[in-house]
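Heads up, one of the protein chains got dropped from this complex, but the rest are sitting where they should.
Residue numbering begins at 1 within each chain, and the chains themselves are lettered A, B and C in the order written.
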Amino acid sequence: MPLDETRVHELRRDFAILSQEVNGHPLVYLDSGATAQRPAPVLDAERAFLEQHNAAVHRGAHTLAGLATDDYEQARETVARFVGADADEISWTLNATDAINSVSIALAKANAAGGAEERIRLAAGDEILITEAEHHANLVPWQELAAATGATLRWVEVDDDGCWSLDDMRALITERTRIVAFAHVSNVTGQVAPVAEIVEAAHAGGALVVLDACQSVPHRAVDFHALGVDAAAFSGHKMLGPNGIGVLYLARDLGRALPPARTGGSMITTVTMEHTEYMEAPTRFEAGTQPVPQAVGLAAAVDYLEAIGMDAVEQHERELAERMVAGLSALEGIRVVGPAAGVDRSGLASFIVDGVHAHDVGQVLDVQGIAVRVGHHCAQPLHRRLGVAATTRASAYVHTTEAEVDQMIEAVAGVRAYFGVQS
Amino acid sequence: MPLDETRVHELRRDFAILSQEVNGHPLVYLDSGATAQRPAPVLDAERAFLEQHNAAVHRGAHTLAGLATDDYEQARETVARFVGADADEISWTLNATDAINSVSIALAKANAAGGAEERIRLAAGDEILITEAEHHANLVPWQELAAATGATLRWVEVDDDGCWSLDDMRALITERTRIVAFAHVSNVTGQVAPVAEIVEAAHAGGALVVLDACQSVPHRAVDFHALGVDAAAFSGHKMLGPNGIGVLYLARDLGRALPPARTGGSMITTVTMEHTEYMEAPTRFEAGTQPVPQAVGLAAAVDYLEAIGMDAVEQHERELAERMVAGLSALEGIRVVGPAAGVDRSGLASFIVDGVHAHDVGQVLDVQGIAVRVGHHCAQPLHRRLGVAATTRASAYVHTTEAEVDQMIEAVAGVRAYFGVQS
Amino acid sequence: MSGALDGLYQQLILEHAKRRDGEGLIDDFDAERFDRNPTCGDEIRMRIKVEDGIITGFGWEGDGCSISQASASVLAGIAPGLMRDDLETRIDAFRTLMRSRGTGEGDEELLEDAVAFAGVSKFPMRVKCAMLSWTALEGCLQQIDAGQTDAGQPDAQ
Partner (left out) sequence: MSGALDGLYQQLILEHAKRRDGEGLIDDFDAERFDRNPTCGDEIRMRIKVEDGIITGFGWEGDGCSISQASASVLAGIAPGLMRDDLETRIDAFRTLMRSRGTGEGDEELLEDAVAFAGVSKFPMRVKCAMLSWTALEGCLQQIDAGQTDAGQPDAQ
């Protein structure tokens, strides 16, 4: 079933926050790329859990603890199935950033301890390959791992539109490459990476592939097994789910090989004062009390998205993105970055208004109730390459209407005149 | 105002989960030491935030982002004030375990990178001092840090009741000691550590003090500045607040010296492909999208606790603990561990039922609707010293009544007979 | 209280928890395994001897709740003298019973005294207590197949 205007308006009723007025105008929320809003079923699922089953999981023997543990593991199953993974390949983290750091910290630990398996060992001369378009969350942790191991960080450069090419990526994958990390979908340009092709090239040389799936899992059907990646990360708050929960996918083999980044309760089998033995994945990667109500909420978000259908979500956003790109590009002095028209892009558009700083653009939209994001979007190198400190980004989700997109475009159309910039 | 029965019954109305029946009996929840329940004002605060102000903080320029940022920083102020800290000394983590790991991982990083300040540098011959009573969360990370730096892990031993002494601790603090880490209140014995005295001894030798405040902050007034500790950790879910949020306190000096354990968005000033510069504390320690609604919920929990008054909370729990200890100790074949009667202990009692495994004890209580925790409570070394694999722990909170404690004692009184253990 | 509990703590289980049949490690063995339930700390060390595909020696040492200890004791009355394939069938039957969430009764011919554990399946959190010794035995059999005799890995769940 496509996500047509009727259905979108039905869905909007689930989002209380969208019925608010902001600065005297109905809120037009076009910042889902930064954080999504949560529909009532997600809020209700979390609250029901807290009012009926809440208890420490995997620890107690009492009835509530049993119910809570069932809900918790059921949530893991739901999320795993949603992304084409097995439940024991999914562990919870604070957010996607934490998930990526868990991999880089674990790799640094494994190397420091010595005796790590060949495929997770890095040394001087080895290379970690990323792209110039990465979010800082998928960039700085690799700088740190390079510093810790003596490996070299390399990157695929982007073009004038902020996009990078498969050919350039392939050319940089050599026998020295040990890790290839990149975003499935860019949070600035909306470019969609050819994951399977990169996995093939990377695995041919024995490199691990780490996928930043923050902007893909919420917006299109994703199957980690089919893609063949070794690790992946995404966040609950970007997919209609709770804050305070991220997901780390570790393919079974890698989950067996990696030591835990964090240690503590609930992830051990035996602890003496001298020595500790750890459980297997995924529990090994879940030290301390986990975000249990959040896992329940995230599973409810998955149910909500599946009820809409991820293909319908993708299609809806593609249409909105095309509308944004066409409408904005038609304006004098506006440059939309990212893939050319007709090329796959996710439901967002980042743009530069000639002569007006992004912050001022955002301000003009905000007084009209339109929430967009302005800044470097945690991608400074990309922006440096684009020659600006900041862009303005409008990002859509399931509740976004064509009318909202049009309203945003019309507001942008008035910006340059307001600031007296000549065309 | 003391927390008398009338007031306790008033408070109970805020906890929907407590009005449930479990196994045909009204729920008697005596497992707050593992995870506390959340009163309606906490749930409502989180939901109100999500339905009115939810947005990415410190990032957007739009109105919601501004409101969300205000709420978020206001929550930090509230929590900081509650524990006698300045707002910039408080950063959010996944849980207390994550907070302690953030310190140990940061120290390992600082050492590996070289050039760390003298006071945070560890080397072979240096010592990390903990106790045999620690929760695994305050034990395993220090084993890891010792392994990473070549330092030696030492510990204060406990006596037959599971308690350790200030004299023994002092005797082990030498000029080699660089870190002293211990629980303010033990989650098994309820023993309360003489923090100020230990801080004095540790600081005299130049060692840092890391306080595991998981079981103190929820249950009594705590002032980190007054105690003089260098770092401290506690969890939202144990203090009527949300899961998915922990608190790391870093005294200003230490916060300046420590590198971030995690890196990514929102904690940087400048990122190039080659190099990254970080913000100052607390932002430096908050990579990626933070648990913003949880921070708001945690602040609501603090408000709730402050409305009761932490002295009243402490007093209430002291009375309940005395009642537990007296009632249980009077039973044939029951041994309560922890401080002797009359000595300060928090609102819990862990005990051993002669001839009956803790798991069976918990089961007998559970069918009567009484939820207690059984197991090693993430303190295997302590239990090994007590000569058992598991104990049964009853732990109270603001909503616990004397009648509930009595019910628990009566249920325990029937256990040995049921299993046919002779007295 | 008794009513609710009696389905779980059958008289036979309470007796076995005290009798502890088969307790004690045998010296002449082909496989040894140490398993632990990390949630509650129950643990068992088991050794078996297999000759011509028949279990000829069986002994265990353990610490844990009455369910886990009784289960090892009951197993000591079943395993010795069986062909290993037959034993595997029984392990599977026991696992099926434990997973039945109160609906199964168990085949007394296959499971003998172990049918007394049928009530445990209504208490999902106790199922792993009952399974501990059976999983350890399964581990021993796998070791023999793999030709190892070293103590097994602590159980992860």
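Observations, loosely collected:
To be clear about the criterion, a residue touches a chain if its C-beta (ideal position, glycine included) is under 8 Å from a C-beta of that chain, and two chains touch if they have at least 3 such contacts.
Since we're looking at a predicted model, the values are computed, not measured.
Of the chains on view, those touched by the hidden chain across the whole complex are A, B.
When the whole complex is considered, the residue among A:Gln20, A:Gln315, A:Gln363 or A:Thr401 that touches the unshown chain is A:Gln363.
In the complete complex, the residue from B:Leu3, B:Ala16, B:Ala45 or B:Ala61 that touches the missing chain is B:Ala61.
Taking the complete complex into account, residues 58-59, 61, 65-66, 69-70, 268-270, 277, 279-280, 283 of subunit B touch the chain not shown.
The missing chain lies against subunit A, touching residues 23-24, 356-360, 363-364, 367-368, 374-376, 380, 383, 389-390, 411, 414, 418-420.
As a working rule, only the chains that are shown with their structure count from here on.
The touch graph of these protein chains is complete, with an edge between every pair of chains.
Among the chains in view, B has its Cα centre nearest the centre of the complete protein Cα set. Centroids built from CA atoms put subunit B at 31 Å from subunit A. Subunit A and subunit C have centres, each the mean of its CA atoms, that are 45 Å apart. One inter-chain figure worth recording: subunit B and subunit C are separated by 37 Å, centre to centre, where each centre is the mean of the chain's CA atoms. Within subunit B, contacts with two or more other chains are made by residues 23, 359, 363, 374-375, 380. Annotation for subunit C: residues 39-40, 126 touch two or more other chains.
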